[in-house]
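Input: a single structure, listed below in structure tokens.
With one protein chain withheld, the remaining protein chains of the complex are depicted in position.
Order as written gives the chain letters A and B; numbering starts at 1 within each chain.
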Amino acid sequence: MSGNNPAHLMRTLSRIWAWLFLLALVIFFSLTGEGFFSLFNLQAIGANVAILLIMALGQTFVIISAGIDLSTGFVMGLASVAGAMAMTALPPGTPLPLIALTGLAVGLGVGLIPGLVNGLIIAKLKVPAFIVTLGMFGIARGAGFLLSGGMPLPVSIQGLGRIGNGYLFYYYPSQGLSFLNPPAGVTGVELRQVTGILPHPLTFAVILVLAAHWLLKHSRFGLHTYAIGGNQEAAIRAGIPVDRRTVALYMLSAGTAALAGVLYNMRFTNGAANSGEALLLDSIAAVVIGGASLFGGEGTIIGTVIGALIIAVIQNGLVILGINPFWQFVAVGVVIILAVLVDQAKEQVAS
Amino acid sequence: MDEQRREHPALQVVGLTKRFGGLTAVDNVDMEVYPGEVVGLIGDNGAGKSTLIKMISGVYRPDGGKIFLEGQETTFVSPLEARRLGVETIYQDLALCENLDATANIFLGREPMRRSLGLLKAVDRKHMLAESRSVLDRLDIHIPDLSRPIREMSGGQRQAVAIARAVYWNARLMIMDEPTAALGVPEQRKVLHLVHTLREQNVPVIIISHNLQDVFAVADRVVVMRRGKKVAERPIQETTMDELVSLMVGGSLLEE
Partner (left out) sequence: MRTRQRSWLVLALITAIALVLSACAAPPAPSAAPAPAEPQAAPSEGGDQGITMALVIGVQGDAFYITMAKGAQDKAEELGVNLIVDGPPEWDAVKQTAIVDAMIARGVDVMAIAANDKQAMIEPLQRANDAGIKIISVDTFIGDGDYVNGPVTFPLSYIGSDNVEGGKIACEALIEAIGGQGKLYIQNTVPGVSTTDQREQGCKEEIDAVDGVELVGVDYNDDNSSKAAEQTTAVLQREPDLGGIFGTNLFSARGAAQAVSNAGLTGVVKIANFDAPESAIEDLRNNVVDLVIAQLPYQMGQVAVEYAVKAMEGDMDAIQPRFRTGYVIITRDNVDTEEAQKAIYKSE
């Protein structure tokens, strides 16, 4: 009985430590970093983390199912190249929403193919996910570069950059709120007094986060994801169509990576095969910091959001403080180990 | 043989055989189980008990022989199909997802759905919880917090969850693999009591156990296997523990 209290304490601690850590970081940087705690900067953190976070959503499902997807970085790149090619191929004068939707559809469609292949090989041929997705890491990378001819593809379409960099609302002191566009007639220096509220990438990410949360928490697919990660054998015996779920899981992961690629198209008006290269490990780190276990069965979408925010806040805060950015790697590395330590401490005290 | 004409067996297997490479794990085994009957399946390690029940529960495809369920010849292509036809198995390792709670485990693979937000289908947790409570009550099982993951429960509670899952899904045949192993004495008693409850509800049970006392406590009939073959079958009143032990380890002991 004496173990009950520490166990309870540890359980609570393991559930909220990431929140507390994020809060501590925000407070610390707010006190020490000039300009950190401003509407612009906090929204910029949100908008900049969106691509990483979207990529991490699918990865969360895969990791909960005791798998891993190493191909997401280059699937994102491949999708961004495909999206860029499709959008630039449209005849001039095509309405912007149609261009954006075409980019979305083509990027997503092309991005889902590697996911389907990953899933089929893992489910049907029983090759470990680590190996299959490492192979796909190379294949998607090569395909992206081949498709783009080795060069980044500029998407210089009027207004496209607004989708990736604009805000849902604009506030101008003398005119109040305006929707989607800065208030008409405000130009030049006056433009600097306009405050953007809710950057589009952030809105987009929030919608996807809510959808992913619902899927994991309330759908049969989500429950089965936990079951497969907890005990695959038991899931099979319980009659869960594990193979089909596995294919769906890797398609989901590739799908969110592809969405990240299309968002990259809009935000950077560019399609590049290596656009997601630097994001893969960060996205896995976000999932792990968020409390998901690489052994499967544990993890939440909210945890992944916190994990991604911790990484983004560290990266932003260290720049604001003018700290050598190589410390970012160190800091994120320490947080990953910390996350696993907290998890193990919980397990130890519980047993 | 008279019994067989008296009523249909719930389960009948004829000439069931399974080979793994050169090894014949189950060799031409016949066996019947009648409604409301508890059959003990005993044998030494490697005698083929587990392989036999894995064929009956659809995990393995037999290499030979037939399975009849309530008189109908059946071939299971998957454990799911076996379960759909009412063959519920409680394995040694319980086959539960330790990271999920009792409710999710009882309904795993057959979750009730409800409409959510108009179009989407969500898992109906409320319904699951209420049904879980009622089946656990019916079996006189007490689990205080159904929302806690199975891994935080005692061995007996896990066993009870596995049994409750089978009962809830109206098992026509219940197979229990070492249900009392790794349990404390009070929990063993509880599980054996559950087997009695199942028999009262006319569910036929095959129970595999190393513990012959358990078998004597609950079984009506005993089937003994050795090296893949069925070597004996005895009504429980007509045998003794000594006889069963010698049947399990081989004829040599009897001859000595």
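Here is the rule we use: a residue touches a chain if its C-beta (ideal position, glycine included) is under 8 Å from a C-beta of that chain, and two chains touch if they have at least 3 such contacts.
Only a predicted model underlies this, so the values are computations on that prediction, with no experimental measurement involved.
Q: Please provide the labels of all shown chains that the missing chain touches.
A: A
Q: Quick one: say which of A:A18, A:I306 or A:V335 touches the chain that got left out.
A: A:V335
Q: Going by the contact rule already stated, which one of A:G135, A:G161, A:P183 or A:P241 would touch the omitted chain in the full complex?
A: In the full complex, the listed residue that touches the missing chain is A:G161.
Q: List every residue of chain A that touches the chain not included in the displayed model.
A: Interface residues of chain A facing the absent chain: 2-3, 6, 10, 21, 24, 28-29, 32-36, 38, 40-41, 44-45, 47-48, 51-52, 150-152, 154-156, 161, 164-165, 189, 191-192, 264, 267-270, 272, 274-275, 277-279, 312, 315-331, 334-335, 337-338, 341-342, 345, 348-349.
Keep in mind that, in the parts below, only the chains that are shown with their structure count from here on.
Q: List the centre-to-centre spacing of chain A and chain B in whole Å, with centres computed as mean CA coordinates.
A: Centres of chain A and chain B (C-alpha means) sit 45 Å apart.
Q: Could you list, by residue number, the parts of chain A that touch chain B in their complex?
A: Touching chain B: residues 214, 218-220, 222-224, 226-227, 229-231, 233-240, 297-298, 350 of chain A.
Q: Okay, in this complex, where on chain B does chain A touch?
A: 59, 78-80, 83-84, 89, 91, 93-100, 104, 108-111, 113, 116, 120-123, 152
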